[in-house]
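Reviewing the structure listed below.
The complex is shown incomplete by one protein chain, all other protein chains being positioned as in the whole.
Chain lettering (A and B) follows the sequence in which the chains are written, and residue indices restart at 1 in each chain.
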Amino acid sequence: MDKLNIVQKTVVSIILATMVIIVVVPILFFLTVAFSNDVEMTQFPKRIFPSFSVTVKVAPAENGEYELFYDKGDGEGYRSIITTKNATKLENHFKRQYGVNISGEKLLEDFSATRENGPMEFTYRKDLLFNFKQFFAIVNNSSKALKNSIIVALYTILISLSIGSLAGYAMARYNFKFKETINVGMLIVRMFPVVGISIPMAVLLIKFGLFDTLIGLAILYSIPNIALTAWITSSIFIGINKELEEASYIFGGNGFNTFMRITLPLAFPALAASSMYAFLAAWNDTISALILTNENQTLALVVYKAIGTTSSGIQYAAAGSVILILPALVFTFIVRKYVNQMWGGVEL
Amino acid sequence: MSNVKSIKSQKKFSSSIINKKSIPYLLLLPAFIYYAVFWLAPVLAGMVEVFTDTNGNFTLTENFKLMFQSELFDKAVMNTALFAAVSVVLQYFIALLLAVLLSRKFRGAKLLMFIAMIPMAITPTAVAILWKTGLIKDGWLNSILMSLHLIKEPIVFLNAEGLAAVFLIILIDTWTVTPSVMIILTAGLQGIQKEFREAAYTFGANKWQIFKDITLPILKPSIVTSVILRLIAAIQVWAIAVMVLGFSKVPFLVERIAFYVDVVPGVATSEKIAFTLSFTTTIIVLLATVIYLKVANKKPSKGGNR
Partner (left out) sequence: MSYLVLKDLEKRYSKNGPLIVNKMNLSIEKGEFIVFLGPSGCGKTTTIRMISGLEEVSGGDILIEGESILNKKPRDRGVSMIFQSYAVWPHMTVFDNIAYPLKLKKVPKDEIKKRVYAAAEAADITALLDRYPAQMSGGQRQRVAVARAIVVKPKIFLMDEPLSNLDAKLRVSMRTELKNIHNKEHSTTIFVTHDQSEAMSLADRIVVMNKGVIEQIGTPMEVYHDSATKFVASFIGTPPTNFFSVKLESLGNELFAVSKGFKYKINKEIEGPLKAYLNKEVDLGIRPEFIGVSLDGKKDDSYLCDATIEFVEPQGTHSILITHIEGEEVKIMTTEYMDIRPNTRVSLYVKDGKAMFFDKETTKRIK
């Protein structure tokens, strides 16, 4: 009943291939930008894969100077860029423009070969991490922001998991009055637009003296995440056979003991998933960080500010973004099977 | 003697009842306190802010007037509505199409799923940068278009205004969201018992009829749930607009909030406007959810014929 003929199969393959291309190509270009040096940023058309090295052509010039040519790849061949014999100038030029770390003296040494042989081409390895280093050097607060993001994320996990898993356990194992109301309440909190809380929250935090602190941010991020953790953990607690806990009681365990030694370890996947969501919520957010911090910014916020309105230096912001998206990609890969349920894609 | 004993054991009995009954409430207590202090209080405080003027006196409409008159507010509302409606419809339409194609098993499906989840996993801030690198005059988008000979001159995307700008944001958002929605719908499709479709097939339904009469109606609840979440997120769009095109170029509700927080903070009226905006946005989200649920869950009154 479900068999497709050859034509239909081909059409399906084409459509799927197109989708993959549309998703992957922009990402590849973006990654290349993150690894591009200044000159490459001015090149057109753009490369899809990063280059690992830089090639320059050097010709000897008068007064012991050297003329540097660079091929921009736009069909016009080598263009003259700079003429000098100053080692420092050369070193800075190579560093800034090409992202190549090499001493000016070494360059002059290499170039001296052109005195005998005429114009030559020289290829140097690019420092691939140049943009990343630049990002942390140039962008305000960036290394601090990286640390901040990690700390805030960890706080969020701590708060969400501790409060949330207790709540999840209560919802899973007990039937009590108001259970339905609480269920609905948690749903509301989970879906509540964050902007509705962030601004009043700022005022509250100021009162508590927690404005512009990492713990303040973590408090905000935990709001939907506690409910989320409760939801995720309650599902898995329900799945854990009550008899496993009852066996522990028979053999002398009390409630707390049982919870720590039997239930919690069995609920590990749920805890892992909840930690992941809590981490990402804290790591990825920009608007709340914008509202709730001044000095103690998170990485996401710093990257947002780095973009500015001009497009120069965008490769550094791109490098920063790569760092920003790394955890999310890793987590997504690990839990790719379970993401569906979060989105309510499967009606239970 | 026996009286004392029985009273003692009764006490023990009843205190253990109290304990057992109260356990769930005890477990939920931390969460309650947390939400009372950090959710309820701010929400209420926010509402109070909206209804007090800059001098601290109660006002019903003063702040709303400020908001309505604020720069670009009407455009922001329009754009937000347009964006939310168009992007959700577009994305679900495409995603459904792809999901139907994808719901057959084939090699590499798992890898495909992972690739499809990537755009959504990238935080909007990074997505904005990703696309900005492409949309600048010498960015890779023009690069591709020109090498495919689709255009002769590079397009200056970043100068887009008005509707064109909104559509640009819609396209970027669609790139981000559609693959993930496709995965959700695929999961939903696969969750439908094969025999439902087979039964229809044995009774003579063709592929289109099976889709329209069996698959789609059964899938509806999952679609409705995920659309709500998408809608809520769409109403709060801002980062892409600000980072790619800049503040005030393509106003959205939350973009305006960010504007008043980031660009003109410190002015008393800005604060009030920001509060009112966030209050209004929340109300709009709530309203949208309620209206959507009502419309989506209306059971068509066919069949029965009694």
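General observations
What we mean here is this: a residue touches a chain if its C-beta (ideal position, glycine included) is under 8 Å from a C-beta of that chain, and two chains touch if they have at least 3 such contacts.
Quick caveat: nothing in here was measured; it's all calculated off a predicted structure.
For the options B:D138, B:E198 or B:D262, the residue in contact with the chain missing from this view is B:E198.
When you scan B:I214, B:A234 or B:V250 for touch with the missing chain, the hit is B:I214.
Mapped onto chain B, contacts with the missing chain fall at residues 193, 195-196, 198-205, 209, 213-214, 217-218, 220, 302-306.
In the analysis below, only the chains that are shown with their structure count from here on.
Residues 21, 23-25, 27-28, 30-31, 34-35, 38-39, 41-43, 45-46, 49, 98, 101-102, 104, 110, 112-119, 121-126, 128-134, 136, 138-140, 142-144, 146-147, 154, 158, 175, 179-180, 182-185, 187-188, 191, 197-198, 201, 221-222, 225-226, 228-229, 232, 235-236, 238-239, 243, 246, 254, 257-258, 261-262, 274-275, 278-279, 281-282, 285, 289 of chain B are the ones that touch chain A when the two sit in their complex.
Looking at the complex, you find that chain A touches chain B at residues 1-2, 4, 12, 15-16, 19-20, 22-27, 29-30, 33, 41-46, 48, 159, 162-164, 166-167, 169-171, 173-174, 176, 182, 189, 191-201, 203-204, 219-220, 222-223, 226, 230, 255, 283-287, 290-291, 300, 303-304, 307, 309, 311, 314-315, 317-318, 321-322, 324-325, 328-329, 331-333, 336, 339-340, 343-347.
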